[in-house]
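Then we have chain A:
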Amino acid sequence: MEITAIITALCLVLGSLLGITGGIGVYRLPDFFTRLHACGITDSACAFLILSGLMFQTGTSLETVKLLFILIFLLITSPTSTHALAKAALNSGETPLMEQQQTQQKREER
Partner candidate 1 sequence: MIHLPHLAHLAIWQVLFPLLAAPLCLLLRSGRLAWLIATLASWASLAVSVLLLRTINCNGPLTYNLGGWPAPWGITYHVDALSAFVLLIVSAMAALVMPYAAKSVSREIDVENHRLFYALLLICQAGLLGIVVTGDAFNMYVFLELSSLSSYALIALGKRRRALTAAFQYLVMGTIGATFILIGIGLLYSLTGTLNIQDLAVRIALIPTSAVGHRTLITAFAFLTVGFSLKLALFPLHLWLPNAYTYAPSVVTTFLAATATKVAVYMLLRFSFSILGSRFVFEQLTLGKIMLLPSLAAIIIASLVAIFQYDIKRMLAYSSIAQIGYMTLGISLNSHTGLMAGILHMFNHALMKGALFMVMGAVSYRVGSVYLNDFRGLGRRMPWTMAAFVIGGLSLMGVPLTAGFISKWFLIEAALETGWWSITAVILLGSLLAVIYIWRVVETAYFNPLQEIEDDEHTEAPASLLIPLWILIGANIYFGIDTSVPVDMASWAASALLEGTMR
Partner candidate 2 sequence: MDSIPMNVSGHFNYWVAIFLMMTGFYVVISRGNLIKKLIGLNLFSTSVFILYISLGKIHGATAPIASETFHLYSNPLPHVLILTAIVVGVATTAVGLALTARIYEQYGTIEEDEIRIKDESL
Partner candidate 3 sequence: MELFIDITLLTFLCITALAITVIRKLFCAVMLAGIFSLLSACLFVSMDAVDVAFTEAAVGTGIATVLMLAALNLSHSREKCPPYQPLLALLVVCTTGAVLVYGTMDLPAFGDATAPIHHHVAPRYIEQSQQEIGPPNFVTSILASYRGYDTLAETVVIFTAGLSVVALLGIRDRRGGQSITTDRSAMKGYLVLRVVTKLLLPFIFLFALYVQFHGDYGPGGGFQAGVIFASGVIIHSLTLGRDRTLKAFPQRFLTILATAGVLLYGGTGLAAMVRGGNFLDYSVLGATALAGQHLGIFLVELGVGVTVFASMTLMYYAFSYRKEA
């Protein structure tokens, strides 16, 4: 009992920390793609940790299965949506910061 509670607490705290990190990232990072990266952390790691933390609490019941389904669903959909967002941004002419810097460097070298 004790151990599951501790694991749950750890998972939840870690997950929440990652969530906050993601939030700060979206706010602070300079361009669209880096922000998307921050979102990705919230979507995957944070959700994963929180849901698994909750699963430790529910034990073996129908709730656990439901949580597992949610987790699987999230693990499939959130990378897909991140991917689609990135691709849509590229298609609409947004260039990543790195590429911008590289073109700038090239220009300076010339």
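How were these picked? Simply put, all candidates are chains of the complex that A comes from, given by their letters.
Keep in mind that, in the parts below, contacts are C-beta pairs under 8 Å (C-beta built on N, C-alpha and C of every residue); 3 or more make two chains touch, one makes a residue touch a chain; residues count from 1.
Fair warning: this is a prediction, and the values are worked out from it, not measured in the lab.
The listed chains 1, 2 or 3 are all part of this complex, yet only 3 touches chain A. Residue ranges on chain A touching candidate 3, taken from their complex, read 73, 76-77, 80, 83-84, 87, 91.
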